[in-house]
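The complex appears here without one of its protein chains, the remainder shown in place.
Letters A and B mark the chains in the order given here, with residues in each chain numbered from 1 onward.
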Amino acid sequence: MSEKKKVEGDLRLDQVSKTFGDFVAVDDLSLVIPKGSFFALLGPSGCGKTTTLRMIAGLEEPSSGKILIGDTDITEAKAHERPVNTVFQNYALFPHLTIFENVAFGLRRRGIKDVNEAVEKVLNLVELAHLKNRKPGQLSGGQQQRIALARAVVNRPALLLLDEPLGALDLKLRRQMQIELKWIQTEVGITFVHVTHDQEEAMTMADTIAVMNNGRIEQMGSPADLYENPRTVFVANFLGQSNFIEGEVEASDGENLVVNLKGSKIALPKSRNNAKSSSLKLGIRPEKFRLHTADEKLTGNFLKGGVITDISFFGVSTQYLVEMPWKQELMVFEQNDGGAPDLEKGDAVTLSWEPQFTFALDGDAK
Amino acid sequence: MKHWLSKNLIRIYAAAAIFYILLPILYTVAFSFNDADKRNIVWQGFTLSAWLNPCAPIGICEALGNSFKVGITATIASTILGTMIAFALGRYSFRGRATTNLLIFLPMATPEVVLGASLLSMFINIQIGAGLVPVIIAHIMFCISFVVVTVKARVASLDPKLEEAARDLYANEWETFRRVTFPLVAPGIAAAALLAFALSFDDFIITNFNSGTLNTFPEYVWTASLRGVPPQANVIGTLMFVIALAIVFAGQVISKRRQTRR
Partner (left out) sequence: MSIAHTSSSEKVFAPAKKSHRTAYLLLAPGLVWLLIFFAFPLLNLAETSTKTPAPSFETGEFVQTFRFANFIDAFSANQEQFFRSFFYALCATVLALAISYPLAYAIAFRSGVWKNFMLVMVIAPFFTSFLLRTLAWKQILGAEGPVVLVLQFLRILPADATITATAFSVIMGLTYNFLPFMTLPIYASLDRIDYRLLEASGDLYANSATTFRKVTLPLSMPGVVAGTLLTFIPSSGDYINAQLLGSPDNFMIGNVINSRFFRVVDYPTAASLSFILMASILVLVVIYIRRAGTDELV
């Protein structure tokens, strides 16, 4: 397969759908992934992220819609005709070939005769050149994972797809690989599309994240954007944790809205309001709360009348469960830096937080 | 002592069972050295004459040659046909799967008498009768099922992700088959071919029904058993055993090497 015109550019999915019989795996998906970025498709099992990836790779045909790289429509192209390579979840290294031959496989299929230099270079990139004559069965999980990556990267594809490649590794190795993958991506400059269900992984590595649920993208943006300002309950709960308290908008006050939150008056910056109606679900992340003893005088946003029902020590932080007068239990994380008061189960507390850390969704949002 | 016995009782038993399995073969090997022309029943003395004159009895080497002719032809044909079916069953979805499975299973479940008789009956009816070609046809028929079962097991254990990886790495359908699928399924196909040859070479009942005046090695032994089997038959039996052992051991060595080649 010779490359007449180099295919490159942004990856574009235009209203792509995929159905399996009655089941809609991917539902009218449209997105643009800029060239050279590290993009993550995040979501729970069965949300359609792997199907989307496979359609980009050419291993699955879309039921409808178009897939383009730059100006080139690759929807009809077969897998082996696309300048796209995949790092598979279980690596899929060819057991009957040596490491060298595994890495050289794609090059050879494209008719490149002299593969030595390219293969050596990429094996040095993953620091496994000394294993080039072994067979995959003789390598550890982490080594296999790096070879799978090398095998894909050596072809300099327009797009590199990663299907939960770190799933089988232990925690320490996974962290290490996350850093390495990010570094390789910046070194090599290829667009990476990374599919994962691990939100921490996505947030660490990606420039842009798309959160998928039931075949659709719920929200897309930078990690910080998605975390601090989620637009649906699903995104709010999938990335980190959230406390949701119901409230009513009462008045407008310049840049803020005044919200009646179970009897207390709370300031909500208008820019953080994603609700259309006046009945709201107010979201506050646990780490944004501050705990105070019941008799402290406070200004700003605060909620009185809480009682501590549980304390868990996490080393870096302490997690508190606080039962409020309206019988809702709120989660609070306090960093163990001496800033929080010495509290015990049963103590009465007041919760405070900065208004700009609030986000609001529709009262009946799911 | 009692503890040792209970732990190793089953090992002792296994050794005894294996000795029991090998006993007739040891007998066969031993009596290939017997100094007896026809009645090779009682030990009369050690000699190498049977080994030095393996074709002395009339018809024995001709029968052996026929067995090889039939065996090799049937093996090649049934391996090809059976492998194709195994791939279809293991890799594709199609209608009529249940019928196909049944058609493959039934020959293995039918007694050889019935297989042989029905084929002879048909061949007589269409005026072909008995002979080399009917025998080869029959052997191909009953070997296909065994090839399918053997290869299908191997195809089923092949990770489909490997073929996807090949396509992802620019291999088209043919290259994927040639460079990934086939090398990984090859040991199963080899095993199937060996099995087919063994079944064909050793077949008596179906062959007997359809061979007419032609003799294969088992048929030679059968007719000879009435008047006396010459030691040369034991020679051939011994050789078969030794070659079979060699092939099986070689196969194991090869598969070990394939996994850990430096």
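In this text, contacts are C-beta pairs under 8 Å (C-beta built on N, C-alpha and C of every residue); 3 or more make two chains touch, one makes a residue touch a chain.
Fair warning: this is a prediction, and the values are worked out from it, not measured in the lab.
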**Study point:** From B:50, B:85, B:169 or B:214, residue that would touch the chain that is not displayed
**Key:** B:85
Exercise for review: State which residues belonging to chain B touch the missing partner chain.
Suggested key: 10-11, 13-14, 17-18, 20-25, 27-28, 31, 41-42, 81-82, 84-85, 87-88, 91-95, 100-101, 103-107, 109-115, 117-122, 125, 137-138, 140-141, 144-145, 148-149, 152, 160, 163-164, 198, 202, 204-205, 209, 217-218, 221-222, 225, 229, 233-234, 236-237, 240-241, 244-245, 248-249, 252
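Following the convention adopted for this analysis, only the chains that are shown with their structure count from here on.
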Study note, to complete from the structure: Whole-angstrom distance, CA centroid of chain A to CA centroid of chain B, is 57
Revision key, fill the gap. Residue positions on chain B within touch of chain A in the complex are 159, 161-162, 164-172, 175, 179-180, 183-184, 258-262
Exercise for review: Can you check the complex and tell me which residues of chain A touch chain B?
Suggested key: 1, 57-59, 78-81, 84-86, 88, 90, 92-96, 98, 105-106, 109-110, 133-135, 137-138, 151-152, 155
